[in-house]
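This report concerns only the one structure given below.
Only one protein chain is missing from this complex, and each of the others stays in its spot.
And then chain A:
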């Protein structure tokens, strides 16, 4: 497999009220060609800023540390202009709300064509023709007519298809989809996610899928990184993670999602709230909410350690079979 993106020891700091706010604290992962890595976690865990850091879309006040390599090229060493030229070409991103990412003053076709003119040097006519072809590929019915319509004339699902067409027009090596279906209804969500899977298979693009929805992860990811309070808590192949999680947070999160469970059965409830990053707990950041925490968990931050080949967990008590045996 070809590694498309390798992130190692990624840190992100902001200054806030004269104090340092560490939003990402040593995040590492890699994404292979034609595979999907899901980054999953709740609000504020750092999943979205991780993707913005990779894209180079963070504001100037952000200080990024660590390494981000796209196809062996170190992105953090590039100039702002060089980063800009990568976006929409070698790497592309789609966001949650397509209405705010599309320009209301241009037609769908013009917006897809713009990327093609900019990155592939096509002339106006050729770019528009290619844009219509792309819109057809993302299965927009009657693509030639839709290409001449403005975003407000399209449904939410249709707009997200336009975003996907725009993102994939230049055959990027990496596509980041940040909550791409969160604003959509469930039947339309199923259509968009299956389209993304299909496009990934056809083009071999590496995909990072940022989501809060574990069901989406279970159906559409190859690898999963679970984030909590700016760090990766656990990472494994998707099937492994769902069958035998090795971080208490992952286990709790899986039990909190109401699924097929019986009516009235209590959901697993992770008591308390996520820590304030201005004043994070000194040890494991999940320790204050963890039913398995011991003294060490409150004092020392656990490193991501391998519990099985390809399965890492940042937990002093992993593998958790020992915890269950003692209970």
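List of remarks:
Heads up, the rule we're going with is that contacts are C-beta pairs under 8 Å (C-beta built on N, C-alpha and C of every residue); 3 or more make two chains touch, one makes a residue touch a chain; residues count from 1.
Rule of thumb we're sticking to: contacts and distances are computed from a predicted model.
When the unshown chain is looked up in UniProt, the name that turns up among "Phenylacetic acid degradation protein", "Spermidine/putrescine transport system permease protein", "ATP-binding cassette domain-containing protein" or "Thiazole synthase" is "ATP-binding cassette domain-containing protein". Among A:39, A:162 or A:253, only A:253 touches the chain left out of the display. Although one chain is not drawn, the whole complex shows that of A:99, A:126 or A:188 it is A:188 that touches it. Although one chain is hidden here, its contacts on chain A can still be listed: residues 42-43, 155, 157-158, 185-191, 193-194, 197, 212-216, 218-220, 242-245, 248, 251-261, 263-271, 273, 291-292, 320-321, 323-324, 327.
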